[in-house]
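Below you'll find the structure I mean.
And now, chain A:
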Amino acid sequence: MKKRIAILMVLLLSLTLAACSTPTEPDPNGNGDQKDHVFYVTILTGDTTDKFPHLWNNRGAIFQVTTFRSLFLPNAELTEVKPDLASSYEISEDGLTVEVVMKDNLKWSDGQPLTAADVEFSIKTNLKAAVSNGIYTNAFTKIEGASAYKEGSADSISGLEVDGNKVTFTLTTPVGNFIQVLGQFAIYPKHKLENADPLELHNNDFWKLPVSNGMYKVTEFNSGNYFILELNEHYEGTKPKIEKIQVNFIADAIAAAQSNKLDFYNTNSTDQISELSKLSAYKATPVDILFYRYLIPNIKDATGKVNPTVNDVRVREAIIRAIDRKAIAESLYPSLAALSNAGVPLDHSAYNSSIDGYAYDPVKAKALLEEAGFDFSKTLKLRMYHTDQTSIDFMDAVAYYLGEVGITVDLAVFQGDATSELFQVRDYDFALKNLSAFGFEEWYGEYASTNANFRNILGGETAFDELIERLNASTEAAERAEILKELQVLEQELLYKLPLLQLKNVIFINNDRISVPSSVKFGNPWYNHDIQFEAWSFK
Partner candidate 1 sequence: MAKFLVKKILAMIPMLLAISAMVFFALELTPTDPINYLISPDMASSAGNIEALRESLGLNDPAIIRYFRWLFNLIRGDFGYSIISGTSIREIIMLRLPATLELALVSLVLSTIIGIGIGLLSAINQNGWIDYVGRVMGVVGISIPQFFFGIVVIQIFAIQFGWLPFGSRMAPGQTAFFDRLHFMVLPAFTMAIAMTAALLRYTRNSMLDVLNKDYIKLARSKGIPEWKVYLKHAFRTALRPVLVILIFRLPILIGGSIVIESVFSWPGIGSVILSSISAGDYPVIMVTTLLVAAAILISSIFVDIATALLDPRVRFE
Partner candidate 2 sequence: MQNELILKVENLHTSFTVGPLNIPIVKGVSFEVYKGKTLAIVGESGCGKSVTVHSIVQLLPRNGRIDQGTVTYIEDNEEVRLDQLQRYGKKMRKIRGENIGMVFQDPMTSLNPVYRVGDQVAESLMQHFKMKKKDAMKEVISMLKKLGIPDPESRINDYPHQFSGGMKQRVVIATAMICNPDIIIADEPTTALDVTIQAQIMELMKELQVKYNKSLILITHNMGLVAEMADQVAVMYMGRIVEYGSLTDIFEHPSHPYTKALLRSVPVLGKQEGELLETIPGSTPNPLDCTVGCEFADRCEFAQEKCRIKDVPYRQLTPTHQVRCTLFEEHPEVVK
């Protein structure tokens, strides 16, 4: 055994030496001085690695917000917007007409003019696209004539008019966050994508070297390895100080950080946070985002067939009471997770402090189960689709707590893909789910009887519909808060979802190399917002 180890050591050593004797770490941009003026960002392999990630699904990556713009630029909270491609907007009193005026003389990175026609093209294409974030679909289908266009019975959208540099939207019902959605919606170049099939737009070869409209353009794409962003000379705004960004496809962010090839990174993985925090170069900025972690019960399907195990609301309450959410959050996600009682975070002004919150109380949980006549001999099927260790530990803990009140738990990871398993196969009692939301509308939208997915497990209950509609239409903060408070009471009462935690995201910036103006405020890294990248610089 000893000999074996010795031999192995020698072999390993010799190879190590061989590896080290090759020129060590040559500076790829070898300009002599230690600093290389390239801003390094990463995409984890596992995502698409052969194309620039299209922007109608996720929009917030730093290389996305610096290459593609929307009509407006939201603030970090995603509540206010600044002009971006558009110079101004106006909403009619009844909220049904929205007028957007485009800036003049905008250009794509290939020098072609960027006009209102591109906006019209983008919205029309989005309506037919197979892959798109629900927030766009929800907002744009409210445009008059959108449904007819979508079904193919009309060639144009009657509620979408272009007149010179002015775009006018006519809506069928008011959409409270219409402007915010436009602040996310990336405009695509009509002259490049006109003939592309909208159904497969996300796989179009355009994304191998896209024509952009932001501060940077893609100048080199090395499939599977990296792509390079350089200044877009047709960008009309302030010229950024950083001239080159390299986006690396990598398998492991920590390794990139250790080789000093990581300037900006965001994550909610506790392992990565703990490792990156150890590197003195990195400055961590936690951001509050709407990232929910909750259990969904499989109550009844769209035809009304009921799952008796979880149909009784007392059982659901018992289960949420049986879990010490706070202890789990604190030990598994130290300083990253916050207890969640409802769709609105506890520290938000619209949080309804009158709701119970169902604190940890195993005695009460047991009593509730007995009261509801819960069949303790039955095994509760608990499922998840997450495969990271912290989530597994998390669910192991949940299963343990349920075991403590006498429930036999069968915990497993779904075999099939998450969406099919959650909403089509539905072989579970409770499942762990995540939601990264743009706004409260998405959390509450899951309760809507029209939600294509959730109606399969909630049976198309209509209790929430009216409040949700009002929330969607409302733009006024106080009114929204009122509606949200009502919604919280209702969701607490019905317990169609069992909220567990809300997770923060942590943004890491390489403080040794990069200086970020103190005025920059970070928001949800999944969404477009103003991070004043033009003011960032190398130290």
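Operating definition for what follows: contacts are C-beta pairs under 8 Å (C-beta built on N, C-alpha and C of every residue); 3 or more make two chains touch, one makes a residue touch a chain; residues count from 1.
The set was built so that all candidates are chains of the complex that A comes from, given by their letters.
Computed from a predicted model, the values in this text were never measured in an experiment.
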Identity of the candidate that touches chain A (this complex; choices 1 or 2): 1
Interfacial residue positions of chain A with respect to candidate 1 in the complex: 1, 3-4, 7-8, 11-12, 15-16, 18-20, 22-23, 25-26, 28, 40, 42, 45-51, 57, 126-134, 136-137, 141, 150-151, 199-200, 202-203, 222-226, 246, 248-252, 254-256, 258-259, 261-262, 385, 387, 413-421, 423-425, 452-453
